[in-house]
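Only a single protein chain was left out; the remaining protein chains are all shown in position.
Right, chain A next:
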Amino acid sequence: MTAIVWERRKAGLGRFWQQFRKQRAGVVGAVILGLAVVIALLTPLISDASIMDVTKATGKDMDPPSLDYLLGTDESGRSVLQMLMWGSRVSLFIGFLAALLSMVIGTVVGIAAGHFRGWMSAGLMRVTDWFLVLPSLVLALVLSAILGGSSFTIILAIGVTSWASTARLIRAQTLAVEARPYIERSKALGAGHWHIMTRHVLPNVAPLVLANTTLQVASAIVAESTLAFLGATTGSTSWGSMLRGARDYGALTNGAWWYILSPGLCIVAVVLAFTLCGRALEAVLNPRLRGVSR
């Protein structure tokens, strides 16, 4: 890479930041996200993992918030605040990786289906349609039940059930890009499928992929929480499994609002943050949207 290329990229990034800063909601989302990620990363430094061990719980069962336990305790006397912090690691980790997996599958299928026409495109799109109409939550539940409970099986279960809409989106963009004259030009110059897909199509659909990934993380976190709530847990504490615990061990009948509300609000905050960021990214990267919004 030459210095000029780097210069150009830096300028591009600067422009992007200028645009993004104008999206106030997006900035708020990014701040919340940053905060959540920092807390998740710092948790092992400020809290001991043994707090999740029920045999070492120090508090009373279902104790309301106090100075010792800022967000109260759960049914076994563990601190809800510290469980939230440890849970954020699992929820975010699964959210990010599942979204990544979903985007990789979606992008590969989308570009391939857009680039190769004919039977291959038709075949890929029918598979995509099949995944689109399949109730993804049920499929994910079945998958995680068959594969057994671990972080990676949950990631797999969410990833392979949520890529279909991305694939459709990417295919549409690929078709648009491939219709441009310079693709024809490079074909004339002897460019192969691989070259066109990776050098010309991918960079052009990348912004779309980025924006979509951000939105996908949000839905992956919700999916993880839903699965955990329905019983397909990873075995480690996550926000969804905390909600499930609150239901299973009678937080409602005990009036333990702190146990139900805190993981719920955490999920809402992080999902909202991802959505705000994703929308802002879309607005920045899509020139047509850029014009109308603020």
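As a convention for this text, contacts are C-beta pairs under 8 Å (C-beta built on N, C-alpha and C of every residue); 3 or more make two chains touch, one makes a residue touch a chain; residues count from 1.
The rule we apply is simple: contacts and distances are computed from a predicted model.
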Choices "YdbS-like PH domain-containing protein", "Isoquinoline 1-oxidoreductase", "Peptide/nickel transport system substrate-binding protein" or "histidine kinase" - which one is the UniProt name of the chain not shown: "Peptide/nickel transport system substrate-binding protein"
Identified contact with the non-displayed chain, of A:R9, A:R24 or A:K56: A:K56
Hidden partner chain, touching residue among A:Q19, A:S47, A:S76 or A:S121: A:S76
Contact partner of the left-out chain, one of A:G118, A:P135 or A:G148: A:G148
Touch list for chain A against the chain that is not drawn: 53-56, 75-76, 145, 148-149, 231, 233, 235, 245, 248-250, 253
